[in-house]
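Removed from the display is one protein chain of the complex; every other protein chain stays in position.
The block that comes next holds chain A.
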Amino acid sequence: MPILSTLNLKKYYGKDPQTTVKALDDISLTVEKGEFVAIVGTSGSGKSTLLHMLGGLDRPTEGKVTVDGNELFAMSDEKLTIFRRRSVGFVFQSYNLVPILNVLENITLPIELDGGRIDRTYLDEVIQALGLQSKIHSLPSNLSGGQQQRVAIARALATKPSIILADEPTGNLDSKTSQEVLILLKQMSEKFNQTIVMITHNESIAQTADRIIRIEDGHIVSGNAAPAGAKTL
């Protein structure tokens, strides 16, 4: 069963049929557990809108999004918020770390918000895999961009979410560091069987992913079929 799927997802802006902007028009896609998928499109193609729908940040005009068997927009706002906190990890272009908390506190923040218990062994494994052992007591402002993004990835992984959504995760990084962050995302996806959906406008960045979904003017142009035996590697 796919971990993430959308069915005829539509997002229209404006009521007047003459001037309606169709940001998303009839998007149906599926992502299998453990897949690392890149959604590629130029700016204005609707990829950010799509990501917001996948993460339950914005409601669609029509259509369904199902994450791990839960239909997102059948939930009340309150439930959706809790669902997001527990089941969706976000990685943003601008890292969005809390400046007054140190690295470790930033990583454990979503667990503590949820009142959950911290799985120390798992957390250590994540920190180690992302090469953050020596930085856990540093403040975000003392870290480089690449390091900050690694902290953000660790934070997204900490709650063992059903899916991780990455919005232009390398947008603020130089090309060498971008490549490193991508390799880490790929490694995390393999190591923890973590499903990751990343959006980007950069073709070469998307190449690291298992599958590329191309989107133009609110439509999927290619890539919406998991290749047979994609996970046999």
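Brief remarks follow.
Here, a residue touches a chain if its C-beta (ideal position, glycine included) is under 8 Å from a C-beta of that chain, and two chains touch if they have at least 3 such contacts; residues count from 1.
As a working rule, contacts and distances are computed from a predicted model.
Among the names given as "Branched-chain amino acid ABC transporter permease", "histidine kinase", "Spore maturation protein" or "Nitrogenase", UniProt records the absent chain under the name "histidine kinase".
Among the residues A:Ser45, A:Thr66, A:Gln147 or A:Thr195, only A:Gln147 touches the chain that is left out of the figure. Residue-wise, the contact with the chain that is not shown comes from A:Lys186, picked out of A:Lys186, A:His201 or A:His219.
The chain that is not drawn here is touched, among residues A:Lys15, A:Arg120, A:His137 or A:Lys176, by A:Lys176.
One of A:Gly44, A:Gly69 or A:Gly131 touches the chain omitted from the figure, and that residue is A:Gly131. Seen across the whole complex, the unshown chain contacts chain A at 129, 131, 133-134, 144, 146-147, 150, 176-177, 179-180, 183-184, 186-187, 190, 204, 207-208, 210, 232-233.
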